[in-house]
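Of the protein chains in this complex, all but one are displayed in their positions.
Moving on to subunit A:
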Amino acid sequence: MELVQQLVNGISLGSIYALIALGYTMVYGIVRLINFAHGDVFMIGAFVGFYAITGLHVGFFPALLMAMVVCAVLGVCIERIAYKPLRNATKIAALITAIGVSLFIEYGTIYIRGAQPEAYPSTLLPDKKIEVFGVTISSQSLWILATSIVLMILLQLIVHKTKIGKAMRAVSYDAEAARLMGINVDNTISATFAIGSALAGAAGVIFGIYYVKIEPLMGIIPGLKAFVAAVLGGIGIIPGAMVGGLVLGVIESLVSGLGYSLWRDGVAFIVLILILIFRPSGLFGKNVREKV
């Protein structure tokens, strides 16, 4: 029963990773850039949610919505200011800029509000213990899971049923050809950043409710783990990011359940290195040979 309990915890945690990983994978799929600042967008989302709840006294869903909107705007700003001028630069230049943006958001936040952590109010979602076959599930983690699933379904609908989703898929397939077909590549990239960042913002609020404590440097480790999740599923592949996030969350919960909770952060990186060595294209990816 202990195992099932850990599995349930792992799925809740994994759904947070999956939401962040979706942003990574979408951005990577469209501009081939690891957006290191993505974890910090997630942190900003958590803080926007926190201030909306404590300052404006709104409920869970309005706070979620606000965090998503603010993060979408932030994501577009980051893309326009820092990444757009470097679209044709070397990969290393883009990666270094991404690291710079990430540090800037982290320490800018500390500069503005200090490094002290905040505690999310716990009364936001009904917290009842539900017993199912001897396994206790908190209603909170069910809410979290449900919210994540709804957001993921929404994303699938956007990507596969709308015009902007079609444009996104076209640009990620071949940006030049898409441009020749009359697709506004710049707007499409901005839209991708907006959607990905909105999901990260939502993940931030969910994380805050689940783990209570939030602080300005909280985005680093979940951000890196979400990247691991994206690589695990095959970077650039949307269903891959969801599965990768869930798998990583479950692995982590099982490791802590076995009593090695201090090694939890290390396990994610060991998984990453193993995946990169044995299956660099991820679980869902196809192996693409590089041509000269």
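The rule is simple: contacts are C-beta pairs under 8 Å (C-beta built on N, C-alpha and C of every residue); 3 or more make two chains touch, one makes a residue touch a chain; residues count from 1.
In the analysis below, contacts and distances are computed from a predicted model.
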Write down which listed name, "ABC transporter", "Acyl-CoA dehydrogenase", "ATP synthase subunit C" or "MoxR family ATPase", is the UniProt protein name of the chain that is not shown.
"ABC transporter"
Taking the entire complex into account, which one of A:8, A:34 or A:53 touches the absent chain?
A:34
Of the residues in subunit A, which ones touch the absent chain?
32-34, 82, 85-86, 89-97, 99-104, 106-108, 110-111, 115, 224, 227-228, 231, 262-263, 265-266, 268-270, 272-273, 276-277, 280, 290, 292
